[in-house]
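Here the complex is missing a single protein chain, while all its other protein chains stay put.
Right after this comes chain A.
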Amino acid sequence: MSSKSRSKRKPDQFDFVDKGVNDSDSSESEESVYSGLEEEPDTSEEDQEQSSNQSDNDSSDNDDDEDITLDDKSGLELSTEQRKELSTASDDELNEINDQRYTGNVKSQNRKQQKQITVKTADRPDEYDYDSSDEEDIRNTVGNIPLEWYREYPHIGYDIEGNRLLKPEKGDQLDEFLNKMDNPNYWRTVTNKMTGQNVVLSKEDLGLIQNLQSSKHPDSMAENYQSSKHPDSMAENYQPWIDFFTHEKMIHPVTNHPQHKRSFIPSKWEKLKVGQMVHALKMGWMKPTKAKTEEEEEENFYMLWKEDEESEITRRYRAHLPAPKMPLPSHAESYNPPPEYLLTKEEEEKWQNMEPEERRMNFLPQKYPSLRLVPAYKRFINERFERCLDLYLCPRKPKIRMNINPEDLIPKLPKPRDLQPFPTAQAIVYRGHSDIVRTISVDPTGQWLVSGSDDGSVRFWEVSTGRCMKSITMETGSLGNMCIRSVAWNPHPDVSLVAIAMGQTVILVNPGLGDKMVTNNTDNVLHSFSPTEEESMGKKVYADWSSIDTSDKRFENGFRLLLQHPKEVSQVTWHGRGDYFASVMPKGDSMSVLIHQLSRRRSQNPFNKSKGMVQCVLFHPVRPFLFVATQRYVRVYNLLKQELSKKLMTNCKWVSSMAVHSGGDNIIIGSYDCRLSWFDLDVSTKPYQTLRHHKRAVRAVNYHRKYPLFASASDDGTVIVCHGMVYNDLLKNPLIVPVKILKGHAISHDLGVLDCVFHPSQPWVFSCGADTTIRLFT
């Protein structure tokens, strides 16, 4: 609370009331209070009392925890009494009354009131006569400390000179009691803790306390005046308001000075200045500032979050790039290097003759017996300079290192053992051939296996036991080439025929195995064929069909039909329905692919132009498409429309083999450059996935008809089985997981496994190789 505000207000002292106030006592003792006060002014130690009172007031301002309890009823009575009194008295009278009434112990208040009154009269006493500030009046200088600390001592603190303030003598309980009984002011007597003095509260103090307690204006006078609508009441409590500078516009000036003369005369210097500027404008020295266009004004954006940005300097500190470190000195730079680091004479000469830039080391290693003998370093300045050059050219750019876990880059593939069944172990070895087994094929029921070998024999095997049931040795042809290049079992279950490509001929053999009915039917159908002359007349004959007579010795072996080709046949393949088959003559140029129809014994040449050396052909399993693999491309022809429908870019150097998925939308291609490429025909003409698991040329690839498996055979002697799941959902890519490497074939003449075929119904794979064996992996 500032002294100024305090001076404006009525004194706001409120002092402690003894806790032991008695209700019944208070009402009775009202009259006696006044009489007692008037008649028996307590004059003892007036000054000290005053000061203590003052300090008491001050301390009470801060001291909120003092419990002030005053009975409501007594307080009310008191206030009404006051009102009565006050309503009758005028201001001055009241002051006088007050002066008279509060003689000793509340002298300070009187003074203040006097002060207030004197504001009006402008008869100011010396301001510094009485110091009203809070702190300076404290007699006890111990400060704001808990006074319990002085409980043990006879004094209660120190005055400003450092003398002890002795505690006033306190009587014992009996004195207390007597005091309580005798002293009519006992109930309004409190102890100032700072001084230990007893203070008798004035009536005004009591009223103040009561007003505070009943949430009224602390100054009971103000309230009373308000209630009585006394005209001068406000002047009593508040200073009158003088509105010097008002917001209202006044017509008269505040000051009364007359205007100066110069305010009526135009300025000479201004005129000069303007003249200069006009001249400058005329001369073109000065140009009028352009009026801002609207656009410019509109572009007055500002960065809303600019405060968030790091300032340039802090950013530079934070992203501090340390200069690259100097390499640590090596052994050769030691003053006493091991002898092997020292250069020999020749080396030293060579070093000397070299250009400084070419030298591996820019110093000569030198040996000193002790550190004392090491001379000053001659190259120090050079080195520092070079370092500076290095740093000058050093790119100060942070290296952003990508923290990528290598394992995250590997696609998540299921574990092979979750993808069973697939062939895992070799089960049966089919032995009997005496030379490279080039080609194998399984009959559609899965009971028989046919194999063609370089020894000129075709063997038929029982799959389950490995028994060779039949062996057909080809007679030496006109060319003397007995290699069986390709065998293919007719996929139709009601036809028992095997196509064998040997030299320039394709032989259709009825193996006579399996159901006898089927065998006989096949023979009967072949026998009952009668050629229709008209058709064969006009057209060019591409292949020469000839049937084997029943009397022929070869008929016994199962030979039924011979197709003589103009060039060597490398592959035969059946259409899924078993009526058509295609033969490949890689050197046949425009006739490299021939399609033969069994039922009409007719051959067609679907292509009249050679597109390259044909490696292999395949029929689409369901649609009339023909896949033709040349060295680098696979072309898909629509046989009905007779047009090229797709051309697959294999990205490999030399296609060796090809297989089509039973659904017909996916094909795999093996190549001599060790690759296996999976094509999704619906998606792209580029490989969907390329597997490079084989170490040497891939010789054959094959799909399983039922299980999601495909296999590739390679010259490295292994067959790799992969899980290749094709989903019906077109959006889902095929899942390709390599599951097993099947080893078993020995490599001979740099040839490993030459063909691999899946069992039609079981997850088994057959492979044949250059080691003359056929192996079954289950």
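Everything that follows uses one rule, which is that a residue touches a chain if its C-beta (ideal position, glycine included) is under 8 Å from a C-beta of that chain, and two chains touch if they have at least 3 such contacts; residues count from 1.
By our rule, contacts and distances are computed from a predicted model.
This complex has a chain not shown, and the name its UniProt record holds, of "Large ribosomal subunit protein mL46", "Guanine nucleotide-binding protein subunit gamma", "Ribosome biogenesis protein WDR12 homolog" or "Creatine kinase U-type, mitochondrial", is "Ribosome biogenesis protein WDR12 homolog".
Only one of A:Val278, A:Val374, A:Met517 or A:Val622 touches the absent chain when the whole complex is considered: A:Met517.
Touching the chain that is not shown, out of A:Ile428, A:Leu526, A:Ile667 or A:Val739: A:Ile428 (per the contact rule at the top). Shown as candidates are A:Arg315, A:Arg387 or A:Arg467; the residue that touches the absent chain is A:Arg467.
Among A:Ser334, A:Thr445, A:Gln604 or A:Asn651, the one in contact with the hidden chain is A:Thr445. Residues of chain A that touch the chain left out of the display are 421, 425, 427-428, 445-447, 464-467, 469, 514-517, 761-762, 778.
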